[in-house]
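What you see is the complex with one protein chain gone and the rest in place.
After this line comes chain A, so read on.
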Amino acid sequence: MTMQRRRAMSAAALTGAVALTLAACGSDDSGPTDGEAAEEVQNVLEEGGELTIWAWEPTLDQVVQDFEAEYPQVSIDLVNAGSGNDQYTALQNAISAGSGIPDLAHIEYFALSQFALSEALVDLSQFGAGELDGTYTPGPWNAVNQDGAVYGLPMDSGPMALYYNQTVFDEHGIDVPTTWDEYVQAGRDLQAADPDVYIANDTGEAGFITSLMWQAGAQPFQVEGTDVTIDFSEEATVKVAETWQQLIDEELVAPITGWTDEWYQGLADGTIATLAAGAWMPANFESGVPGASGDWRAAPLPQWREGATSSAENGGSALAIMANGENSNEALAYAFLEYANAGPGVQTKIDQGLFPGTSEHLADEEFLNAEFEYFDGQQANQVFAESAANVPEGWSYLPFQVYANSIFSDTVGQAYISGTSLTEGLQAWQDALVTFGNDQGFSVNQ
């Protein structure tokens, strides 16, 4: 999982009331029909109204201000209800309670289908969102577009790159790897040169390893309605697991968990030499690892096959319209959504450091030639934009990916601390997910 500015869960939030929510989802799916959609959008903007948005994306703040300035009749309440899972919990509780649901919510791609499935999200194709095909790069667009329905507009995207500490590689005279086999060898060389230097940190992260599978061309999760297939035995998946297993077995990866203090220190002092992550990482480097400014660079991801150019998405999120939102003004919500994620709002967000999912901006000369001071003047957006164009199609997440990721460390994570192998861990993960999915009424691997 991914997320900019993700914070450790605050356990203080636990109250004794473990289960005080009762499922009572409404199914009030009314809305305007196709056709005069665009005209209606103009009308509602002049009419105005109120909107509540739950989002943790900081660049959205400016977009809201600009929007309110342009359409004075509209008043928007932007609420930060927590990042990632914290927000999904709050959202799920509001949906169960049937009140206090925001009109728009910030949802990461991997969690989108979970909310779409419970009919908590409005299908945006009724507002003509289907025509935005081509506006976005394939990765983000496929993530929001499921079975012909559009469940949100992409806010940002996370095409992956390999961030590496140039100073460390130079010091030891080691080349930056271009394949994952070279990557393993570079890990060995770095350890041999200096036992305090690790090629990467890893304690097992669902979002990361599934992205590697994605890059390798595997499709472990197949979803068609409520028919789900989970299969970690594809050749590409096995290749990922076996390659990564070498790094664990030979203790080439530092046992440091991401987003902890140790992690930031490791990125700063050269303990962690590379980091494969989404294009949202530069902003985090600048804020979390200011001391290493000038040391790091971005490169294309190492490849599974020599000479290939495949990539993957890692993280990224959309803004979605909730069914039964507080102000029940879906047309106005869509008007804002289009402004923020397909219209002028996109540039506003880019100016503040967000990596967009829109093809137009990714091809923009000014954007591509922007020099990153942190990367010592490297035009890193060119690496990211190329990565975004090379994301294999056909990937999907599970409709219960939030739960799946939460039990990742129970199963696959055991490979990092015991004699279990990644392959066995993946098998245990698969078994647990098949059981859960069938219990939840899906038909998994049947």
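We adopt the following convention: a residue touches a chain if its C-beta (ideal position, glycine included) is under 8 Å from a C-beta of that chain, and two chains touch if they have at least 3 such contacts; residues count from 1.
Note that contacts and distances are computed from a predicted model.
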Absent chain [UniProt protein name; select from "Uroporphyrinogen decarboxylase (URO-D) domain-containing protein", "CheW protein", "Oxidoreductase" or "Sugar ABC transporter permease"]: "Sugar ABC transporter permease"
Sole residue of A:Ser118, A:Gln166, A:Ser310 or A:Gln347 that reaches the chain not shown, by the stated touch rule: A:Ser118
Residue of A:Ser233, A:Ser287, A:Ser418 or A:Gln446 touching the missing chain in the full complex: A:Ser418
Contacting the left-out chain in the complete assembly, out of A:Gln42, A:Gln65, A:Thr260 or A:Gln446: A:Thr260
Touch residues of chain A, complete complex, unshown partner: 8-12, 14, 16-23, 85, 89, 92, 114, 117-118, 203-204, 226, 254, 256-257, 259-262, 265-266, 271, 399-400, 402-403, 406-407, 409-410, 413-414, 416-418, 436, 439-442
